[in-house]
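The complex appears here minus one protein chain, its other protein chains still in place.
Showing subunit A:
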């Protein structure tokens, strides 16, 4: 199964994402640069974490306006799976591919730790290898992960099962509304989440709870 990783100046988790996708899918992902206007035919497009454009203006704001994101939007409209992790999630909301916004953590502190996530919707292409309600572990590392959406948007997200991951057992690290850690698009093929599942995919990482997300998205057997 083929995958692509979007590269932008200031991202720093791109190598982690490339390593994870290489290990899980058996072949290295193609990489696409910010100025690329076309993305090859792949099954999954991943936007990694980091600090694209130094987080200037707003996290992900400038990256979201780069030519490559128009190409990502075109692929997403055709139903290709897209996952944005951390800064990748911020870029997806700034690009309008996911609703809401990610704001400064209520603690005002950068948080770098492991949290617990509840799989609140296991009926998506990304979460189908998990059980509904399953609690998984995942690292987080961010300063602006405080998810916000207006009441109407929030009601729609909750009502339509678009909240896919929630911080569990009091581990909300950022004040995110309704403990939201990850959401999916209405069409079900664009996922954004603040935690880093790509950093927990093999025993050497201390666990492999994140692996099933990529296996599901790539349609691989567990």
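Everything below uses one rule, namely that a residue touches a chain if its C-beta (ideal position, glycine included) is under 8 Å from a C-beta of that chain, and two chains touch if they have at least 3 such contacts; residues count from 1.
Basically, contacts and distances are computed from a predicted model.
Student: Report the protein name recorded by UniProt for the chain absent from the figure; options are "ABC transporter ATP-binding protein", "Phosphoribosylformylglycinamidine synthase subunit PurS", "Aminotransferase" or "C-type cytochrome".
Tutor: "Phosphoribosylformylglycinamidine synthase subunit PurS"
Student: For the full complex, which residue in A:104, A:128 or A:205 touches the chain that was left out?
Tutor: A:104
Student: Touching the hidden chain in the complete assembly: which of A:2, A:23, A:65 or A:205 does that?
Tutor: A:65
Student: Of the residues listed, A:161, A:175 or A:207, which one is in contact with the missing chain?
Tutor: Among A:161, A:175 or A:207, only A:175 touches the chain that is not shown.
Student: Over the whole complex, note the residues of subunit A touching the chain we left out.
Tutor: Touching the chain left out of view, subunit A contributes residues 57-58, 61-62, 65, 93-94, 99-101, 103-108, 146, 148-150, 175.
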